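Apart from one protein chain that is not included, each protein chain of the complex appears where it belongs.
The letters A, B and C name the chains in turn, as written, and every chain counts its residues from 1.
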Amino acid sequence: MDLPISDAPPAPSADEAGTALRLMLLIRGFEEAAEAAYMRGTIHGTMHLSIGQEATAVGICLGLRPTDLITSTHRGHGHCIAKGADVALMFAELSGKEAGYCRGRGGSMHIADIGSGNLGANGIVGGGIAIATGAALALRQQKRDDLVVCFFGDGASNEGVFHEALNMAALWKLPVVFVCENNKYGMSVSTERSMAVPDVAGRAAAYGMASARVDGNDVRAVRAAAFTAFARARAGAGPSLIEAETYRIRGHSRSDRNRYRTREEIDLWKSRDPIARFERHCLDEGLLDAERIDALRAAAVAEIEAAIGFADAAPSPDPATLAANVYAEAPEAA
Amino acid sequence: MDLPISDAPPAPSADEAGTALRLMLLIRGFEEAAEAAYMRGTIHGTMHLSIGQEATAVGICLGLRPTDLITSTHRGHGHCIAKGADVALMFAELSGKEAGYCRGRGGSMHIADIGSGNLGANGIVGGGIAIATGAALALRQQKRDDLVVCFFGDGASNEGVFHEALNMAALWKLPVVFVCENNKYGMSVSTERSMAVPDVAGRAAAYGMASARVDGNDVRAVRAAAFTAFARARAGAGPSLIEAETYRIRGHSRSDRNRYRTREEIDLWKSRDPIARFERHCLDEGLLDAERIDALRAAAVAEIEAAIGFADAAPSPDPATLAANVYAEAPEAA
Amino acid sequence: MDAVTAPVREISYADALHEAMRQAMAADERVFLLGEDIGVYGGAFQVTRDLVHEFGEARVIDTPIAELGAAGIAVGAALAGGRPILEFQFSDFATLAMEPIVNQAAKISYMLGGRARVPLVIRLPSGSGTGAAAQHSQSLEAWFAHVPGLKVVQPATPHDAKGLLLAALDDPNPVLIFEHKLLYKAKGYVPEAPYRVPIGKAALRRPGRDITIVATGIMVQRALEAAGVLAESGHEAEVIDLRSLRPLDGETLIASVARTTRLLVVHEAVKSFGIGAEIAALIAESEAFDRLDAPIRRLGGAECPIPYNPVLERAAVPQVDDIVAAASALIERGE
Partner (left out) sequence: MDAVTAPVREISYADALHEAMRQAMAADERVFLLGEDIGVYGGAFQVTRDLVHEFGEARVIDTPIAELGAAGIAVGAALAGGRPILEFQFSDFATLAMEPIVNQAAKISYMLGGRARVPLVIRLPSGSGTGAAAQHSQSLEAWFAHVPGLKVVQPATPHDAKGLLLAALDDPNPVLIFEHKLLYKAKGYVPEAPYRVPIGKAALRRPGRDITIVATGIMVQRALEAAGVLAESGHEAEVIDLRSLRPLDGETLIASVARTTRLLVVHEAVKSFGIGAEIAALIAESEAFDRLDAPIRRLGGAECPIPYNPVLERAAVPQVDDIVAAASALIERGE
């Protein structure tokens, strides 16, 4: 069943357009700063950057309420920012500091901001799919009209949990929207080599679930699909699957040598940059003028610089607290 | 993609019809005898009977070679007999005797006959789906034109392994035919309550796999679908999914109270008995006459009685061999 | 001890679990059940029977056969404020759901710096003795006891089954309850009013001076029977029901062994790398070590899968006479 995009939302206002651009710029700035910090050595471990995919995270989260929830992935910085996290606390987390969202215990792969409704990134591919479904079940039991957005990748759609969770979500008509960021690769394996069918959206039919395939580099197209899916979810009409076609410009992780794809392909997608594209649209439509856009860029740069400064200055966790929070204390006790 | 049943097989000869009826009668006789033995107390544990589903096991296995392989399920007596096992060694296994197919270690849920190509029943729902796929991969590596049939139930199609294995089987065009025995229930849960879509065959589309839905109580219809699917598999055209609609007349296992279905429903399906139906067809078409059918019935009864006698007389395993075969010995050593 | 001395309302282990769930669901609407065939069917072991009629399908949810997804859904529901009780039809099927239990439920509180919690209860019917063979008879509790972030209990009596299940529901962390299938019909004293049995405390089932027998699950009953037999030959065995594997009540164990100077650990799970190893190691590392008058001894399942044949099946796990023999040998050796 195709997701009817007929009842699409009104075109974004200047304010909304500004918000969208601000968030995309902030994500881009965060990813580039994180990459630089990794090179500098102030961030260790590994990280998965979403440069080139900003429009999907932002286009989806534009229509969410603070009380809506999301589950994110190993490539989750963009989701976290789009849902409303503070980049300073995020940078502190990637720097392993006590002031970070996870007190330096989680890092990039487990970054979460419960306050803004982000239940967390996940180190397990597909790890968030059933969690999102369960959260949606709890929301309905609580008779809230909030919903859950579940981000996952094309590669994750080959995991068994995708099948099990989508079947239950559809069977029970849960308020969850599954958002597949199809960036053509699961690490080094292209969708052609990992899936027996050309697209993920088509798999929704196996669960009688509404689905749509959209240009993930067009923030407006993503926003429109989300609008419809969210309305259905809040109305109790059940889950939807949105597949956003996009591309990961950087390597899979810090250790990727790009042996599995061509320069040409990467350059082609660079030419489809979602930020430049939306800026062009805003200028053409007179939604935002050049000064406003420059101001937004400058603000993003400043916010990221402040975040780096905060993270660098923040103290590391006290080793004596190594085993803190392994167990939560009983609410009574707390 | 629908499995083209156009290139169906020639109608069964009198010989093949005789074989089909003989096997269905043998399965029915085996199940009834096992049930009686359980009541008598000579068989313990639990068992899952396939009474009413004989046409699927037989219709599929009619077209298999001895060198083809099958993976079976917890409801596997019929598959085992249809693939060519000796009912005496099967009864000995259910009786926990050393002479049984598994030396009394496996019982009903793990009955296997490697010699006739049955890789085994499985205590895990869906447990055989990936195993069958892997066996098909090995057969292709060995450049054999044999294939693997994977039996599983409607309930099993909700397990993640169904999704993962069918995707890989289709992606790699493996010689495996997935046969879903849809008997309307996974234990107490109807397909309406466990699946968000009306049929399992439709799920094949999520893997670009050919599929067909057939009347599982009509041995000829099952045989025809299998004929096409087998030809495709042997030709390297890849896997197929056959969904056979049938019904389990008995309870799920020995401890079922049938709280979840009605007497009427059971009676309706009793009226569609696959054996009576095929006998009628054979008589109408003059394939088999009444005497031949009576002779086949008598032979089945005699074979089962001999099997029970053999099993009762067979010795139990020596407790000193409790830990034998936990590890296989190196071929060199063997 | 209460199971011995208190006034009597005797109900079965299955009924005690049923009563605990019924009382918890009546008291807290966040509590709901998730599992296979737990609705009209009542659960493979009838532990949830009729609850769907009392609380409806929205709170007694039959899942499709999809253990991985169901466990992940339980984790997500707990994370978002629900109080799920997930039933695996057989503990063996948890092998399909280790990912959400071990990578997610156990670690979320820690990975998120204490900013989230997963109050999840998981019930796992386990053990052999039913003729269900190798894939329906395992005792895998040691796997979970090895995972920080999880709590693991193994009630041996109807009283503890109810009290530990209610305590698990109060706990803000994931708690796994291993229920031995052969115990479901066992009867014992169970107060009607809700009560909690603290997670992390072992129970002294029988005091004695000659040897400490630490047992879990179904083996507690067998150890008590063995203690009775030993008493006939004048040997006083102290029987401790471990009850909780994680956290482990080291204090009680060490104090007992320091007194009796001998230790025999008995569990049904495969002996090697089983929970008995941790208990033996704990004592061998403790101040009780110097008091030991005999080597420590473990009795556990044979080093093989559970066989179908009933004679072999019985031979695959410790029985009363095995316990008597092992205890006697230790006592005599020490004398």
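Rule of thumb we're sticking to: contacts are C-beta pairs under 8 Å (C-beta built on N, C-alpha and C of every residue); 3 or more make two chains touch, one makes a residue touch a chain.
Since the model is a prediction, treat every value here as computed from it, not as a measurement.
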item	value
Option touching the unshown chain, where A:Gly63, A:Gly107, A:Pro175 or A:Pro274 are the choices	A:Gly107
Listed residues C:Gln23, C:Thr63, C:Thr130 or C:Ser286, member touching the removed chain	C:Ser286
Given A:Leu3, A:Val125 or A:Cys282, the one touching the chain that is not displayed	A:Val125
Listed residues B:Gly76, B:Gly160 or B:Gly216, member touching the removed chain	B:Gly160
Selected residue (touches chain absent from view) among C:Gly149, C:Gly217 or C:Pro318	C:Gly149
Hidden partner interface residues of subunit A, rising order	44-46, 96-97, 102, 104-107, 109-110, 122-127, 155-156, 158-160, 186-189, 193-195, 255-257, 259-260, 316-317, 319, 322-323, 326
Subunit B residues touching the omitted chain (full complex)	69, 71, 100-106, 110, 112, 114, 119-120, 122-124, 127, 129-139, 141-142, 148, 160-161, 163-165, 167-168, 171-172, 323-331
Interface with the unshown chain - residue positions in subunit C	68, 92-93, 95-96, 98-99, 102-103, 106-107, 110-111, 133-135, 140, 142-143, 145-149, 245-246, 248, 269-270, 272-278, 280-281, 283-286, 289-290, 292, 295-298, 302-305, 307
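Methods note: only the chains that are shown with their structure count from here on.
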item	value
Gap in Å, rounded to a whole number, between the CA centres of subunit C and subunit A	41
Centre-of-Cα separation between subunit B and subunit A, whole angstrom	45
Centre-to-centre distance between subunit C and subunit B (centres being mean Cα positions), rounded to whole Å	37
Multi-partner residues of subunit C (at least 2 other chains)	64, 66, 68-69
Contacts with two or more other chains, residues of subunit A listed in rising order	160-161, 163-164, 167, 171
